[in-house]
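Missing here is one protein chain; the remaining ones are kept as they sit in the complex.
On to chain A.
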């Protein structure tokens, strides 16, 4: 089908899965990596990309984005968000099942798959629903969802009816070795909370979400993971205490992984002060201690994955008094730039941060993507590590401009994104 041949020349290739951090060229034919470092026999480049001075790495895999289609197209469509992903160097979007209708039947997933394919800007993979209509009462048809191509199951942040349903859902998913994506939060402790429970919430009179809302649920889900031998992945953790529990469970041999949303590594509950609706996010921004533990865990590998927790919203959803605004951040276009700030801040080195965005999520969910050896799909991100730019929400490509990072200065910007060997984004410069 695709008979193009591309030569990516002169870049610094960072491919953590293969332990590569060196100046190496990449040769692509028919959408696949044909050679790394050495030109394959008979290769003739129809196109050459000059990557000198740039970083070349596997395309980013974003675990757990909210694509809004079907059902909430006013917030974003599969195509608008896939195009935004391409600009952010993301080639694989793993979408959450809380569309309308939810992804609890193969038909809904089939619709998303077709739309994504027609758009062609990124690979879209799906997390199916854990329970019917995400109501937390009856199991979704996980076997059928897996056969249709869903790579994991989740109940998103919707509450489970009770602990027994959670247990059975984990056991049933384990039957098919389907990873379970857990957004652990106790709904009773969360109640009507809209920010971290602490001194800032107390001063602003905003209902708080205590850290215990997360730790209680993580403790329960860890116990059930152990009991059911579930392949659990803890999604968007926010508290230092939960990280400690995850670390301990891993030492005890539990088969689990975890991620953090990139914005949790930068903002704190104090950023909500002044009722900033762009900082209304769930789980909420917590304390500096929490943030520091999360950062250390990303560096040490106790957290294997950094994601965007992308939740685009129309402007109206954020134009209300703070407690009435919709939580969430439009994060696709700031995932890599913020991650590079972690390198600038000396938290981790460049190959490690790239691992958390590529090979980490691939391993957590058992995906073949996230690495660049011969024969793999040519999903590639090329970025200029020295370009300095400032985020203007008006210039964002996502339908959602809801970002707390407006006006932030970033160093490092995506210049090319290739998905299955096709250029899906190329910057003007």
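Going forward, contacts are C-beta pairs under 8 Å (C-beta built on N, C-alpha and C of every residue); 3 or more make two chains touch, one makes a residue touch a chain; residues count from 1.
Criterion: contacts and distances are computed from a predicted model.
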{"item": "Protein name as given in UniProt for the chain not displayed, \"MBL fold metallo-hydrolase\", \"Branched-chain amino acid ABC transporter permease\", \"histidine kinase\" or \"Aspartate carbamoyltransferase\"", "value": "\"Aspartate carbamoyltransferase\""}
{"item": "Full-complex contact with the absent chain, from A:45, A:204 or A:326", "value": "A:204"}
{"item": "Per the touch definition above, residue among A:19, A:321 or A:346 touching the missing chain", "value": "A:321"}
{"item": "Of A:312, A:360 or A:404, the one touching the omitted chain in the full complex", "value": "A:404"}
{"item": "Residue ranges of chain A at the interface with the undisplayed chain", "value": "197-199, 201-208, 210, 271, 274-276, 278-279, 316, 319-324, 404, 406"}
